[in-house]
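With one protein chain held back, the other chains of the complex are shown just where they sit.
== chain A ==
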């Protein structure tokens, strides 16, 4: 029985180190290869030894697909390809290919240079790893080998994020990666056609959330910033370098443009400048507005947003500063925060989630006195605002995507078990499809019934078409032909052609059957009665009474003879070729029931 097997090595009932193994029709594909933020030991990378204990991974995997450049989807890639060893193709989209190495390098620097880890991948490894990458375009069907093909769909979420369809023959799996169903200021919404895959593997980060309109959030955000700037205050927005930062930049930039505001906006990190460059390049991956207006002006060429210099923080007058990192736990954002915290005119806006223990989390939960290193106490007088900008699909969005793709079954990854449970129940209820949510290392096996394509000869098809009306999708039709199986390909041809091809002589096969009828009359009369009976029953068939006393129905011959022993019984000889088996057997059963009374 053919089947699809799915085993998550990471992201099974969990968020982080996405890595999912899929076996489909004998092909093995690895989807994403991420790291886990929560761990600093071996657990941060997926356990590749699951695939093979010894021997190179290349022999076991046909390809690796990376959905987007976030580290929890690509962070383990150099480790996997260079340190564990994999030489096969790695597929990702062009923007991902461009931005991924920047983030990997950054990640490496923090791990090695700051935390001093040994046995970590090197810059050279990142470079070597990126050499194995094959870039794909949206909606481009890439033939990995003769049978396996993959195709990318737009996923929103971040620049270059894609959903992948993996297809072997008629079996297919769609992996969504992370996606967003509501468009934002710089990216569009995820979209997929009705590809009806056997399995849809979808993320489920916000499985139990339905979000408010993004417009309200944006308006709130802009209003808060505007008010603070009008008061003459300084606004600090701690962000992570890529993704949300660009969205907020565009939001503020257009707002500044619209409202003709003059207060400066600064962006603090070098990494982002590099990334911004790619955002400018990959215009086709952005949303409608940016795509339409870039001829006049590329939206990422910010007019009002300038690079930040440390000295600017002490400048008088209002300003808005984007600084990394996003949770105020270290770095530039924390420095600026300390400088500005004392003034109640200033404001800090946290655009995302903050992990417990960070300064960000403390101030959001209302703490006003912070203990800094060196026993200093920082009094926070500035306003603290929280604003949730997130680029994952909410429960409604997930349902919408499932509805769009119409899969035969759904598998949830990249989310918390409890929330998945709810969504699973909902999906099963609404779409009446199976839904799975395996934990890491747990294998889901899906039996499939792949359709087998059979070639039919044109002559045969036309002949059959000529016999009946148009084929009706709802009714099965009987078709006579010969199925030839040769070199794992199937052909349906007419029997004459098959005989010719195989060099065989045709044998006639006839069935004959005797039916005993109790009828005292003469043979002739019996034949006559049979004839009139059949004539009245088989209206759409050609029933003939031949001069020699026999009756034919199409090519079936019926002869009546007196029984040698009992003259009161007549024997009907029914004979038909095997082609007419259907009609023949019907006739015999009809005749066996006996003839109606002559009087009737």
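Definition applied: contacts are C-beta pairs under 8 Å (C-beta built on N, C-alpha and C of every residue); 3 or more make two chains touch, one makes a residue touch a chain; residues count from 1.
In the analysis below, contacts and distances are computed from a predicted model.
Remark: of the listed names "DNA-directed RNA polymerase III subunit RPC3", "Integrator complex subunit 4 isoform X4", "NADH-ubiquinone oxidoreductase chain 1" or "Calcineurin B homologous protein 3", the one matching the undisplayed chain in UniProt is "Integrator complex subunit 4 isoform X4".
Only one of A:28, A:123 or A:209 touches the absent chain when the whole complex is considered: A:209.
For the chain missing from the display, the contacting residue among A:43, A:289 or A:563 is A:289, taking the whole complex into account.
Of the candidate positions A:174, A:384, A:517 or A:572, contact with the hidden chain is made by A:384. Across A:28, A:404 or A:552, the single residue that touches the chain missing here is A:404. Residue-wise, the contact with the chain that is not shown comes from A:223, picked out of A:223, A:368 or A:480.
Interface residues of chain A facing the missing partner chain: 182-183, 185, 188-189, 191-194, 208-220, 222-223, 226, 254, 257-260, 287-289, 364-366, 383-386, 395-396, 399-400, 403-404, 419, 422, 425-426, 430, 465, 469-471, 473.
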